[in-house]
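These notes are about the structure you will find just below.
The other protein chains are all here in position, but one chain of the complex has been omitted.
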Amino acid sequence: MTQSVVVQVGQCGNQIGCCFWDLALREHAAVNQKGIYDEAISSFFRNVDTRVAGDSGSISKGKICSLKARAVLIDMEEGVVNEILQGPLRDVFDSKQLITDISGSGNNTGSGLGTFLLKVLEDEFPEVYRFVTSIYPSSEDDVITSPYNSILAMKELNEHADCVLPIDNQSLFDIISKIDLVVNSGKLDTTVKPKSLVISSAGALKKQQKKPFDAMNNIVANLLLNLTSSARFEGSLNMDLNEISMNLVPFPRLHYLVSSLTPLYTLADVNIPPRRLDQMFSDAFSKDHQLIRADPKHSLYLACALMVRGNVQISDLRRNIERLKPSLQFVSWNQEGWKTSLCSVPPVGHSHSLLALANNTCVKPTFVELRERFMRLYKKKAHLHHYLQVEGMEESCFTEAVSSLSALIQEYNQLDATKSMPVPDIPRLSIAV
Amino acid sequence: MSIVTVQLGQCGNQIGFEVFDTLFSDSHSSQGLCSKRENEAYRASCKERFFNEEENGVPIARAVLVDMEPKVINQTLSKAAQSGRWKYGQHAYFCQKQGSGNNWAYGYSVHGPRHEESIMNLIQKEVEKCDSLSGFFIIMSMAGGTGSGIGAFVTQNLQDQYAHSLKMNQIIWPYGTGEVIVQNYNSILTLSHLYRSSDALLVHENDAVHKICAKLMNIKQISFSDINQVLAHQLGSVFQPVYCAEGSFHYRRNPLGDLMENLVPHPEFKMLGVRNIPQMSENSLAYSTFTWAGLLKHLRQMLISHAKMEEGIDWQVRPPLSGLPPLGKMPLNKELHFNTSIANLVILRGKDVQSADLEGFKDPALYTSWLHPIHALNVWKTQRAFSKYEKSASLVSNSQFLVKPLDMIVGKAWNMFASKAYLHQYTKFGIEEEDFLDSFTLLEQVVASYYNL
Amino acid sequence: MLPADCSRRLVAELQGALDACAERQLQLEQSLRVSRRLLRTWEPAGTLAPEARLEPETKEEDHSPACTPGPQDLKELELLTQALKKAVLARKVTSKAGERAKAPSLKSGSFATSPGMTASTPSWAPGQAGSCASEAKPTRGIRQTTVPAKGHPERRLPSAGNRARVGVGARATRPGPGLRDQHVALSAAPEAPESFTLKEKGSLLQLPTAFRKAASQNSRLWAQLTSAQPRDSTNATAAAKTYFLQQMQTASGRPGPVLSAAEVEAEVGRLQEACSLLRLHMKEELSAAPTDWTQEYRCLLTLEGLQAIAGQCLHRLQELHAALAEQPVAPCPVGRPSRAPPPCGGGAGPFWSPQLLLYSSTQELQTLAALRLRVAMLDQQVHLEKVLMAELLPLVSSQEPPSLALCRAVHSLLCEGGERFLTVLHDDPADS
């Protein structure tokens, strides 16, 4: 099983990360009841004999001794990381996995350091795929320079990431509201389930106040959970993480994937009788279920992946693809642009779930908006001096970043332009007979 | 003579298991409807071909398992071991911790060369266990990355190292609607490379087998395991022992050689399709009786009308009047419905097999004009029944069966290639545009050759 | 479509090659069957040989009479078979009784048992083969051999060797009363069957004496015949033969010996070989870079010499052609013409001489055998290549414009050994 290392950077990154580790542990605990350290667990956890000092304590087989997450926690403030170290997950990390500083970097650790790391990783491990889950600020973001940070980060993401799953806070917030509505509407026969993935008892972090952030982080953690499930568990149609980039990224820079999770109530700890399986597939393509504000159904698909968990067979998958295909628009050269995977282990407490990843031109508006906000600020050269103080930072960095983004937008534009045009088949090689 | 099977990738390993399991169960079934002695000879023949000397009474499959991730291999090994009836060799597998990620180039240019020595050593060890080696079965998917890329690489190596041994690649043709997005690229690269290094490509289309599961086996929720079982059944029905010749009671020693000599001598025509009849769920089987005439009539119509199973055959399709050249007088659309054969192999198993009449397959109108049915039709028989079917017939056909799917794949890949989509994923690992063009050229020729039979 | 005569020639050539191959395969398969049978567990007479088991039961009866020697022999065999069956039965009973619950290596499916497992007949150890008293015994029964084996003071070996001797001996003297005794002995004292495999006990086998005698006489006679050869050339006999041949020639009314077809073929073969040798020599000569004038001159002379020889060869060939053309052609109903008579027909000399070829390992043997086939195959390929060239190249170049399909096929056949093929594309895809 392919092993992966999670690098969680910044406050947001660390919060989501820890939520992910918590959920992953529960999932494995539910499946692996004998407590054997197996291939599945080894994909994201090391098994360590804590009595042995140094690196030699790793155990490759047998009983689980002490699991350590394959993770590196990075933040420039101590707060969040300290919080983790005092929480229930403290045993999953050891001190060697933590990098903190007290200097702080003013709300840009994730975007700045995180994206810088991409370049470092690329140089060091060129063969290893780099997936980035990046949270895009909403327009009402309280950090005034966030457009600058975002645009600079975008350049790094453009150049050094293999795959980016953009997520915006606004969408997460909307989804939370929807779940609340469903759960609280009382129309459905809901019961709270004792062992499911409960937001409120997620436990990784203090639960003094039920901030929407926790719920939002939980969604992202679930995204990661489903994304990696096929790498972590068995299935009749496995999908390795590297297959995602291979299948969904037709051109090196167009590696932004829109994700949607269904059914959404799997994210809540409620027992709702499953609707028809097919509904799950329909939902995945609806605007409401996207983790970014976008409407894939009315934009152009370059490629699409369906990652299914639970008791779903290949025939269900094929049937739904056939059913949904007519309503979706795929780029002319990739009319069958579907990548599918089946993981036999469903999320804890549910029968099945689906994660859809789409390489779709619908991400474009997010980028356009980002650029607009940046330009608004940049025209006035507002707050620019904060950046230019930093050694190595020059104004050209900004212009390069914005042109990189513009080029990306341009690529999407060109694809969109082909949307309504009938594309004739390109003449093939002609055999002389 | 023995055959060494190389199972590659998830698909290859899952199917490989089912194939061995089918072969084993069938040869150990007491329902062969023949004498005990004959059954023993049948079993011995099957064993010599596919299994090694037993270890503590458990035969060991003559197979090498290769995958770039351990999950499927572990699963396969333990499934076989748990059966308690047969198993895989203790050290006959090779796996790594990183898959090829659906990238043919990664499998072919990175994994292949990197692990060449280990894999070839494993194969050699397996070969050394055979008193006599007939050839290799290489089971792989066409679209994945590991199976297809490493499969193509390994086949090429086998061609270099065992030039005289026969190589048959069992290829799984992906769903037309896609399971891997770059499947058309991977497919053309796989096919074109195999066309250079393999002797025959025995193709199973996922779509076709899927339909068989749904329509004939009555399976509601079809799993890959169901599909693989049907597939293994088809392969078993071809490669289980059959008599040497009419009236002979010796089993064929080198069926692989006989098959190839009769079906794929021409370098441009190497793609084989399999059809079999009857195929049904065990429940329905209990209430069914068959006659050879009925089975063969259906099988023939399946052949000429390009049907993938016995249900939904188009009975309107008729062979062109003999004497007329197949092209020309016929309206073009009509023409396309008729499936022209180059060569066919019909395998009959079961009761009263000697009474089966194969005149229907000897009609010259079924075949391309340049080959006489004497050269083009081969029949194998045994009265030993196969897998619970009192009578069964299989057909391995080198015909236009696959030309349309191939045309589709080449066309789609070409479209993608023309927009240069995904190419960077391949050039990253050394497969350049030139290589793609070579593949396109070769396959366009194959398509044209098949169309112009 | 190829022209009819070209078609006929090519198809005949290829069919001939295919048939020759099939014939070799057939022979190989026969000897393979024998070898495989030898390596399997030897089941004693009376039980069915493994091969026979391949037959369906219904066929069983039809088969045996075909090889039954005669009424007398038939009767004997019948008796023997019965004896063996009883032995089997008795053994089954005893083993069921639990006395020998674990008989060694009795596999299901093979109801193997050994005949002649009685201790009553005199034992005979192969180790003392020299004192082979058994030859004197006129019985055509089965006697057994005891072999001192580890741990078993009286371990029995179903010695096929001995049985062979018996069979052989029986020819000289027709069966005596032994068989009936045997019968009694067999059914009276069945013993545990022992499987005999070549692998385990092959080295205990012993050839029968009568056979050894005949074989050594055979080689002595061959040696005599070979050495008698010089005597053949004693003046009188040789002269008489020569005279006879001359008389025949004279009486035929023709001046000199006529060139025979076989001779022509042989000579053509030689000339072909000459051609390739000349070519080889020319290549060497041309590839060498002369450093001084002597070498340069020598090279020039050699090339001129080669040219002259080539000319002579060609001339000779034309003569042969003329000679052939003179002879009218009449077809013959049977047989195909053979190529030149084998240079080593029945051996380098006229006689068969039992020379030895030593090999040291299976691998070496395989290499040797594979190389022999490889040489034969290459020779055939070269021959076919020439035939195809002669037939197809003129065809391709005479067509105007040449058919692309033909060109492609010809390219594949002539340049790629038929294994690969080329593709011809229109230069501009839009043109098509």
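Letters A, B and C mark the chains in the order given here, with residues in each chain numbered from 1 onward.
Basically, contacts are C-beta pairs under 8 Å (C-beta built on N, C-alpha and C of every residue); 3 or more make two chains touch, one makes a residue touch a chain.
One rule holds for everything that comes next: contacts and distances are computed from a predicted model.
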**OP:** Would you kindly match the missing chain to its UniProt protein name, picking from "tRNA (adenine(58)-N(1))-methyltransferase", "Mitochondrial import inner membrane translocase subunit", "Tubulin epsilon and delta complex 1" or "Molybdopterin synthase catalytic subunit"?
**Re:** "Tubulin epsilon and delta complex 1"
Subject >> Sole residue of B:Leu23, B:Ala92, B:Leu231 or B:Met260 that reaches the chain not shown, by the stated touch rule >> reply: B:Met260
Subject >> Residue ranges of chain B at the interface with the undisplayed chain >> reply: 1, 131-135, 159, 164-166, 196-197, 199, 244-245, 247-250, 253-254, 257, 260-262, 264-267, 368-371, 374-375, 438, 441-442
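The criterion applied here is as follows: only the chains that are shown with their structure count from here on.
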**OP:** Taking all protein C-alpha atoms shown, work out their mean, then name the chain whose own C-alpha mean is nearest to it.
**Re:** B
Original post:
With chain centres defined as C-alpha means, what is the inter-centre distance between chain A and chain C in Å?
Top reply: 71
Original post:
How far is the middle of chain A from the middle of chain B, if each middle is the mean of its Cα atoms, in Å?
Top reply: 40
**OP:** Return the distance between the CA-based centres of chain B and chain C, expressed in whole Å.
**Re:** 36
Subject >> Of all residues in chain A, the ones touching two or more other chains >> reply: 428-429, 431, 433
**OP:** Could you list the positions in chain C whose residues touch two or more of the other chains?
**Re:** 423, 425
Subject >> In the complex, chain B residues that touch chain C >> reply: 34-38, 40-41, 196, 249-251, 253, 267-268, 383, 441-442, 444-445
**OP:** Quick one: which bits of chain A touch chain B in the complex? Just the residue numbers, please.
**Re:** 1-3, 39, 129, 234, 236-238, 240-243, 245-252, 302-303, 313-316, 318, 321-322, 325, 332-340, 425-426, 428-429, 431, 433
**OP:** Within their complex, state which residues of chain C touch chain B.
**Re:** 29, 32, 53-57, 59, 109, 412, 416, 418-421, 423, 425
